[in-house]
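One protein chain omitted, others in place.
Take a look at subunit A:
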Amino acid sequence: MTRLLEVQGLAKSYGGVHAVRGVSFGLAAGEILALIGPNGAGKSTCFNMLNGQIRPDTGTIRLEGRDTTGMRPRAVWRLGVGRTFQITATFASMTVRENVQVALLSHAHQLSVFHRFAGRSHAGEAEALLDLVGMRADAERPCGELAYGDLKRLELAIALANRPKLLLMDEPTAGMAPKERVELMRLTAAIAREQRIGVLFTEHDMDVVFEHADRVMVLNRGQLIAEGSPEAVRRDAQVRAIYLGEGLVYDARHREGRAA
């Protein structure tokens, strides 16, 4: 059986720096996979290669068996990959509803239509998507005045507009209040499970990661160092070492302190 996403030996270097090397993993439909790792581990580079923003040096990316390596973001999107950004990217001059409508128009190949008022097309569908993320009441508000947490939810609605098979979410809850974070990820998880969307997300908030992820991958210095169930990863000695340090300096100082 071909899985939804198959990544083989992905690598990218900038100058002499290996941002990502030899990353391989798979993702099944409806599965929620977290990619964690310290800052600079290569998470965002990995993400940007998956949706085509960066071309990998080597390695292949297959979506439902189809090679998408080196495709442009817009082509990858057409194959059913939605994405949200670490720093939200939305259309500030439009209303919340119009933001979703543009994505819907694009999905329906209607952006080369030169007449007809676009503000009325796909309005129902747009509102249904906004309803899904709990933003229906804000449909007419200017996007430029939304709070950051709302922008994140709007991005999710936009990302869902092409009925994606795969959602890539780069730090979906960064910059949000704790309560909002939990809500947004619960929402995402519920949508993903219901519509059998595969979700790959990066996250720094471990509560979010361990509550929702089916599996967790840990990236450090461009390499995958652990992969498995949240429980297994939590117990992994190497992972602990990365996140909490080896304890060499700290313990040593304490011992010295006691000796003195």
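Definition applied: a residue touches a chain if its C-beta (ideal position, glycine included) is under 8 Å from a C-beta of that chain, and two chains touch if they have at least 3 such contacts; residues count from 1.
By our rule, contacts and distances are computed from a predicted model.
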Absent chain per UniProt: "NADH-quinone oxidoreductase subunit E-like", "ABC transporter permease", "Gluconate 2-dehydrogenase gamma chain" or "Anti-sigma-K factor RskA"? "ABC transporter permease"
Looking at A:158, A:185 or A:242, which makes contact with the chain not pictured? A:158
Out of A:73, A:134, A:175 or A:228, which is the one that touches the chain we can't see? A:73
Any idea which of A:111, A:137 or A:177 touches the chain not displayed? A:111
Determine and list the subunit A residues touching the chain excluded from the picture. 51, 53, 72-74, 77-78, 83, 85, 89-95, 98, 101-103, 105-107, 110-119, 121, 141-145, 158, 161-162
